[in-house]
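So the structure is just underneath, and the comments pick up after that.
Only one protein chain is missing from this complex, and each of the others stays in its spot.
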Amino acid sequence: MEIQIEIVFALGAALFAVAATYFLWAYKKDFNSAFLVSFITIISYTLMLEGSLVSDGARGGEVYVTRWLFYGLSCSLLMREIASFLKKSQSETFFLMFLTVLVMGIGAAAAYFDGWYKIGLFVLSSLAYILLIYPLLTSISPHRNAVAKYLLLGWTGFPIAFLLAPDGFGIITASTAAVLYLVLDIFTKIIFYFDLRRKMEAGIA
Amino acid sequence: MEIQIEIVFALGAALFAVAATYFLWAYKKDFNSAFLVSFITIISYTLMLEGSLVSDGARGGEVYVTRWLFYGLSCSLLMREIASFLKKSQSETFFLMFLTVLVMGIGAAAAYFDGWYKIGLFVLSSLAYILLIYPLLTSISPHRNAVAKYLLLGWTGFPIAFLLAPDGFGIITASTAAVLYLVLDIFTKIIFYFDLRRKMEAGIA
Partner (left out) sequence: MEIQIEIVFALGAALFAVAATYFLWAYKKDFNSAFLVSFITIISYTLMLEGSLVSDGARGGEVYVTRWLFYGLSCSLLMREIASFLKKSQSETFFLMFLTVLVMGIGAAAAYFDGWYKIGLFVLSSLAYILLIYPLLTSISPHRNAVAKYLLLGWTGFPIAFLLAPDGFGIITASTAAVLYLVLDIFTKIIFYFDLRRKMEAGIA
């Protein structure tokens, strides 16, 4: 039995509404990225639930291109946090954030276009992603291992889900993909702040 | 007798052209936001006058979605000025500018979509707006009262006009709304720099 995709999107919006409220109350920093990331994600799920910006995948299934544009916003804020943990310079932080926006923007184009263009754009986006995470995985920092686990188990799940979803080869349905993306969103945008970020701030991770 | 909306838009473009020219000549700062804000507003009025990006409101009347996207650009620059008056940190300034872009982006989505989505997105945008202005209204600064008057009388006029306009419930016509928005634009983007900004810089306000 197929899960209704609207339920997944509504659940996503509700969950991130709770997370945004909690982070608003719990975090009292000058730049409350935990709140912003969850707030951006509510909007992303709301637009996917509304559904009029969806496009048809060439191999069947629905492609939600806007998802990747919102990841451009939220993930550049997550990257700002990661760069700050790893004590990157302001200049390198800006570079990493810029590259994150490119990875997601090219990903959106890969989801939208078809055939060889889809494959070519996906390859370009993946190359940019490797350039993005490689310097982070090889940083000299006590937080390196914690960051590596988070990136490799969390962020790297997205391009894999992309390939399986109607965004890519359409091996799984849009609904199954939506569940997969939601689990990854929870891990990378909520648990990240609850767990890893707190540990890193306490100097444990 | 209904005012022709094209006249309002042409008047807006002309007025902000004069303002941009004046601010270009009068302000000699490294970052001339007064000029940029007026210049962005010329473009916004020009595109509304051209008219091909307009959409039909569900309750009748025309909805100019691009207006809100241009506010995202101009109001984040205004927020930068306000944050600077209130001596906010660089990090908090960036947070406030980012949130301003979100308020306006979600507002554009609220103007574009209909029914419960319009209402839901308007509520989300308003919540973000409250989060934006609350820390400004409660700042410990000699400029707090001047900023509060400007935000409450000027900025807060926009969501009210939105609700009345075809953007929202369509109680007033698109032309009447255009006049209302123009008055608010003059107050928040021209008089702001002439009056409040000058006072604050002189340490009077």
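All chains are identified by letter, namely A and B, in their written order; residue positions are counted from 1 within each chain.
One rule holds for everything that comes next: contacts are C-beta pairs under 8 Å (C-beta built on N, C-alpha and C of every residue); 3 or more make two chains touch, one makes a residue touch a chain.
Keep in mind it's a predicted model, so treat the numbers as computed, not measured.
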Practice task
Pick out which of A:Leu24, A:Leu53, A:Leu124 or A:Ala148 touches the chain that's been left out of the picture.
Solution key: A:Leu124
Exercise for the section: Give the residue, chosen from A:Ile5, A:Val65 or A:Ala109, that touches the chain omitted from the document. Expected result: A:Ala109
Practice task
State which residues belonging to chain A touch the missing partner chain.
Solution key: 89, 91-92, 94-95, 98-99, 102, 106, 109, 113, 117, 120-121, 124, 128, 131
Exercise for the section: Extract the touching residues of chain B with respect to the undisplayed chain. Expected result: 24, 29-32, 36, 39-40, 42-43, 46-47, 50, 52
